[in-house]
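The next block holds one structure in the form of structure tokens; read it before the comments.
Complex shown without one protein chain; remaining protein chains in place.
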Amino acid sequence: MRRTITVTLVVAGLALMVIGMLAAAPWGAESVADGDPTFTGAPILFVLGIGSVIGAALLYELLPDRFE
Amino acid sequence: MAVATQTSGSLLPQGVGRITRTWRLFFLGMILIAGFGLYAYLREVSSGMIVTNMRDTGTMGGAPWGLYVVMVEYFIGVSFAGIVIAAVSRVFRIRELQPISRIAELLTVGSLMVGLLAVLIDLGHPIRGVVNMLLYARPQSPFFGTFMLVAMGVLPASLVYLYLGARQDAAVVAEQPSRLQRLHRLWAAGYSDTEAERLRHRKVMFWLSVGIVPLIVVALSTEGLVFGIQVGRPGWFGSLQGPDFLVLAAASGLANLLVLTAIVRRLLGNTDRIGPSVFKWLGRFLLVAAAAALYFMIVELITLMYATPEHERLLADELIRGSYAWIFWVSIALMAAGLVLLLVQAGTRRWQIGPLVLASVLISTAALAERYLTVIPSQTHATLLPYEPGSYFPNWIEFAVVAGLFALGALLIGLFIKAFPILPLTDDEEVIADA
Partner (left out) sequence: MAKYSMVVDLDLCQGCRACTEACKIENNTGSGIFWMHVFRFEEGEYPETKMSFLPRPCQHCDNAPCVKVCPVGARFKREDGLVLTDFDRCIGCRYCELACPYGVNYFTWQSPEKSHYQDVVDWEDDDLALVTGGLVPPYKNPDLDLKYGEEQRYTAGGNHAKGVIEKCTFCVQRVEKGMNPACVETCPVNALIFGDTDSPDSPISHYLRVRQPWRLLEEAGTHPRVMYVGGKPPNPSLKEIERPKAEV
């Protein structure tokens, strides 16, 4: 359980970071005038991703024994 | 689990919770300096950055990035060595350095906090800066590294590293009744030192150690890229800015760590826990880092002397014999002097704290001057269009704000030392044994 939660958080975090990074860049924007992230707030995904990976470390250590 | 240092008169080890008169004076002094810095900054907020000596480049002949950006580079650079030393000593089981792992982590956290605060202080719209970075941050801009990787990545990771690394000790001190017991209990978060918990702790610390080093290397390289990717500014564009930033960061970080370690040793009554071997290791690391930094400085100097693009050559002239020459040569001389001091100690195999601290102060000052030379001259003397050369020197507002930042950093570190054992109480040598 503990391992599953941690691995999930790490994988999800890394995925969020990649998605956040890609979404923060204006890929596929049709116009040079459109230099903004693909959607407003995309960088928040990146931040959540980092938080998820760091949070995984915290949870792995802090979760009580019953989560084995 | 052995409690290593126990001071008489208090149940808490290492003088934790005991605020002596000297400490009160120290806190008061730091609060006053930080308060004065805050006052200077509030003047800046109300009247605008006109109250600083920063001005526009070009027709105004000024530097839009001044002392604040120099300090951002310096502080964030200093943060590099601490966490890396802590992580490396854990992963490679350098037992001699383990007593100072918390000092190292604390230095990283403290310098990152004030460095990032300096970033905000330098913004025309600090609050909008934070909000808009979350809404619109663009990975194409090197500032993405400062905001997203350093502020949102390295700082939280370092905090977690510091927190988890000290959790076992928190459980030990939490058993002692004191005013700080609640904090210590909160920190320990139910740690009861079972075999399973110890194993988990070791695993987490190992993986955090492994993960944090590449993270900080990548994140801090972007601080160099801020300058390195600028085609329009002679003296900045170049692929060496990233590595150069890290090398100087390592030197200045180690120098600061050495000084802080010497101070902590003194505070704890010249404790044996921080013995000669600690300083020997730090001295060796500093020797390598300072040699590399001096190497980079000289390579840069030689390249500048041969620079063919006219503007690069003009900038080089300005650095070598112009208005920045005194800073340039002083920084090289300080770095070289620090290096010689270290070399003499390495040659005689006698690492002594006094000369080591002196060498550290020399190297750290040289690094600060070098950061100044990276940031400022290219703005005032390297415009591609024939604007008249400009000038910049910080004024009292900027000095006051920066002094406030230093005081704030010292205050944070001082508060930590008084709230938590700065040297590990528990033996952490088996951290990686089971990982």
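The letters A and B name the chains in turn, as written, and every chain counts its residues from 1.
Operating definition for what follows: a residue touches a chain if its C-beta (ideal position, glycine included) is under 8 Å from a C-beta of that chain, and two chains touch if they have at least 3 such contacts.
This structure is a prediction, so every number in the text was calculated from the model and none was measured.
Participant: Could you tell me which of B:Arg24, B:Arg95, B:His125 or B:Arg350 touches the chain that is not displayed?
Facilitator: Of these options, the touching residue for the absent chain is B:His125.
Participant: Using the touch definition up top, pick the residue from B:Val16, B:Ala219, B:Leu314 or B:Leu423 that touches the left-out chain.
Facilitator: With B:Val16, B:Ala219, B:Leu314 or B:Leu423 as choices, the missing chain is touched by B:Leu314.
Participant: For the chain left off this view, which of B:Pro142, B:Gly338 or B:Pro377 is in contact with it?
Facilitator: Once the missing chain is taken into account, the touching residue is B:Pro142.
Participant: To test your reading of the contact rule: which positions on subunit A touch the chain that is missing from view?
Facilitator: 31-37
Participant: Touching residues of subunit B against the unshown chain: what are they?
Facilitator: Output for subunit B: 47-50, 54-61, 64-65, 122-126, 128-129, 132-133, 135-138, 140-144, 147, 226, 229-233, 310-311, 314, 379, 383-388.
The rule is short, and it goes like this: only the chains that are shown with their structure count from here on.
Participant: Residues of subunit B touching subunit A in their complex?
Facilitator: 133-140, 144, 148, 152-153, 156-157, 160, 164, 167, 189-190, 194, 196, 200-201, 203-204, 207-208
Participant: Which residues of subunit A touch subunit B in their complex?
Facilitator: Contacts found on subunit A: 2, 21, 24-26, 35-37, 40-41, 43-44, 46-47, 50-51, 54, 57-58, 60-62, 64-65, 68.
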